[in-house]
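In this view, the complex is presented without one of its protein chains, the others remaining in place.
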Amino acid sequence: MIDFEYHHPTSLDEVFGLLDQYGEDARVMAGGTALVIQMKQRLVQPSHVIGLRRVANLNTIESTADGVRIGALCTQRQIQNHPIVVGELPLLADTFRKVATPRIRNMATIGGGLVNGDPNQDPPPTLIALGASAVMTSKNGDRVVPVEDLFIDYYETDVQPGEVLTSVLVPQAPAGSGSVYLKFLPRTADDYGTVSVAAVVSREPDGSCPNGACTDVRIVLGSVGVTPVRATQAEDALRGKPLTDENIRAAAALVKDAVDPLEDFRGSAEYKTEMAEVFARRAIEQAMASIPAGS
Amino acid sequence: MNQKVRLKINGIDHELDIPARRLLVDCIRYDVGLTGTKEGCSVGVCGSCAVLVDGEMFASCITLAVAVDGSEITTIEGIAENGNLHPVQQAFIDHGGFQCGICTPGQVIAAKSLLDENPDPTEDEIKQWMMGNLCRCTGYYSILNSVAAAAKDMSGGRE
Partner (left out) sequence: MKLEIRSVVPASREATWALVMDIPRAASCIPGIKDVTPDGEGRYQATLQARVGPMGMTLSGTITVLSQDAEAGEARFLVEANDRRVGGGVKTDMTMKVTARSPNETELEIISDTTFMGRLGELGQPIIRRKARNTLEEFAQNLSKLLEPGSG
């Protein structure tokens, strides 16, 4: 690792001051699980690292009228186990539980993960499927960015100079909906998914069809491109239609056009595309099956 | 450039003057001289560098020492109690939970941190927790048995 200076600010104002002073030569560090590895490999070589561990008020979780507000420095384990998240956002708790290993989940944070912009990560598809938004704070105030719009390209996120992601607001899944996060792990349990899918399906009873029509659906995939991918065409094809086997398969088939996976040791681009369809279909089916009875 | 880093390691205060880029695993092994903690993969995946930072299991190979300035660190050298082996250590001995030993400090730290939080884990909970610690020798069953035995031992033999 190239030599650098580590800073321990205790307030956001201090952080902004440091970012102002050092600009391009500085990187902000939360848990450090991604940044330290990148620095070890000399992919990034900041002369100044601004650690957020001691900045006050970045690691609280609270329930609000619009959803659960999660501080950026909350660790993945903290989120996975927190009673508010388990109670109000069970899909999110389940998703965080599937990340890597307990060791990584003790260190990695929700904010750091989002800013990193790695398309193979687990939390983004779920956060996007739930309509979450991130608060980007700078000395000029707050800027709210839907998580869906945060990812620009491979490891490139919409963080403007002088900004720090300070919290994420996650609305609850719609009443009467079912949801699931599926992670295809044909290799080891601690890996990134070969493909992954977060699906939220809302349904209202319709006596005229064997299955109720679907009022809303969100299908978001990870590990299928340079950013998380929301399969809007597949969603549009299913919205308002009865949730029959045929319609679900037709929607899942459209997922193939939405994805553009990078090949790696987990699979070729063709294989991942095939699996995207398979797991999208399974996710829709499982989300549907988890809709509470009597909705 | 060097920076002052204070760490309480196994109950002993250390004041170190080290570069910001010093990783916690290297600090523990070289600056402090505790070589029980091992470095395997260098990317936080294998678990052999596991230590407890303020009671939580961390991967010391991807932690900057300066980032955890002021923390309490527990390494494998620090879990024996008053000169007696910790029940987890004893269980690993009694149930053959190690062969070459390179992953063992990390396995023991992981097992201890599990039982600290969840004294009566199910078989599944043990697997879910220990899944982050790789072993090339044992085939894992003897490790899982050791953890289960330690749990039973620590809870006074109650089922």
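Odds and ends about this structure:
Chains: A and B, in written order; residue numbering restarts at 1 for each.
Just so we're on the same page, a contact is a pair of C-beta atoms (placed from the backbone, for glycine too) under 8 Å apart; a residue touches a chain by one contact, two chains touch by 3 or more.
As the structure is a prediction and not an experimental result, all values here were calculated from the model.
Seen in the complete assembly, the chain not on display touches A.
Between the chain not shown and the residues A:V226, A:A253 or A:V278, the one that touches is A:V226. Contact with the chain not shown here comes from a single listed residue; of A:I84, A:L262 or A:V278, that residue is A:L262.
Residue-level contact of subunit A with the missing chain is found at 38, 42-45, 116, 153-156, 226, 262-264, 269.
Convention: only the chains that are shown with their structure count from here on.
Separating the CA-averaged centres of subunit A and subunit B is a span of 30 Å.
Contact residues on subunit A toward subunit B in their complex (touch as defined above): 1-6, 8, 29, 32-33, 36-37, 39-40, 49, 51, 53, 77, 100-104, 106-107, 189-190.
On the side of subunit B, the complex with subunit A involves touching residues 1, 3, 19-21, 23, 42-45, 47, 50, 56-59, 62-64, 66-69, 110, 128-129, 131-132.
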